[in-house]
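If you scroll down you'll find the structure; I have some questions about it.
Omission of a single protein chain aside, the complex is shown with its protein chains in their original locations.
What follows is subunit A.
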Amino acid sequence: MIRQLFKYREMLLVVVIAILVAAFSTRSPGFARPANLANIFNDTSILIILALGQMTVILTKSIDLSVAANVAFTGMAVGMLNAAHPDLPLAAIVLVALGIGAVLGAINGLFVWKLGIPSIVVTLGTLTIYRGMAFVLSGGAWVNAHQMTEPFLQTPRQLFLGLPLLGWTAIVIVGIMYLIMSRTFLGRAIYASGGNPTAAVYAGIDVGRTRFYAFVISGTLAGLCAYLWVSRYAVAYVDIAAGFELDTVAACVIGGISTLGGIGTVAGAVLGALFLGVIKNALPVIDISPFAQMAISGSVIIAAVIFNARQERRRGRIILRDRGASEEIGVAA
């Protein structure tokens, strides 16, 4: 029954996205061309990867508001590293990005795990600290395209089967996350510590440690996205990805990931991100000012929350609601 509803949810998103694409292509015939769709996917890759990290954290009844700041700091660090040591191989730079991202994620996780501070407070604090550190690191200076090396800039743009490597990276990450969430002990522990923390403890799961790992995953993915972001836009500055943490939360909510924890799938997060990506890419096509994008994603988030709540209620969670509601602000978020 529950599995069926999950399927229903993702199928519904697929249908909605297909209808959107079809509707937009009536205005601009080229919109549904495979090349353009690949372009949209490529454009949404970074959001997909970050949304998967955010999903992991939200599933454990937490939230990570520092992902975008993590991207800004790590992006600045790898940008400056590339500019200062052009002979350093790209693999080393990507490893550094993953490492810095993981450390920043681990800092969040340690506060949540060892001190029991609500994740919203911790990541609200680290959000300002990490971005501030990006400024301290760079002194406010930019790293521009001409300072970056050829492989640093061009590798994610290499075409393979019609899709740039950036898009393939997202596909690989989706695959890895799917395996982690559905085939490993950690994945099961992540669902359990969000779905019912008390029961998870009795089942022998260390909820705090699981949350810590979720933050490390989110941080590591943010580190990867930091390199991808700087390479894609060929510039690193303090304000990159400002406000992007909310887009990742929005993608999760649209994808049916419950902010109360424990409910949601990799496919949902990916589709939620793609939904936002299609709308973002369609706005210029249908002659709507890019300034409208914010209001549209806001309305979509609200609609998705209302829809999610109805779905969860239908599943009988109403019995648990009062307890869930009292925990939701604190532990959850």
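Heads up, the rule we're going with is that a contact is a pair of C-beta atoms (placed from the backbone, for glycine too) under 8 Å apart; a residue touches a chain by one contact, two chains touch by 3 or more; residues count from 1.
The definition used in the following text is that contacts and distances are computed from a predicted model.
Going by its UniProt record, the hidden chain of the complex is named "Autoinducer 2 import system permease protein LsrD" among "Heme exporter protein C", "Energy-coupling factor ABC transporter ATP-binding protein", "Autoinducer 2 import system permease protein LsrD" or "DRTGG domain-containing protein". Considering the whole complex, the residue from A:30, A:89 or A:140 that touches the absent chain is A:140. Interface note: of A:83, A:129 or A:235, the residue touching the hidden chain in the full complex is A:129. Counting over the whole complex, subunit A has residues 63, 111, 115-118, 120-122, 124-129, 131-133, 135-136, 140, 197-198, 201, 206-208, 238, 246, 249-250, 253, 259-260, 289, 291-302, 305-306, 309, 321-323, 325-326, 328-333 touching the chain that is not drawn.
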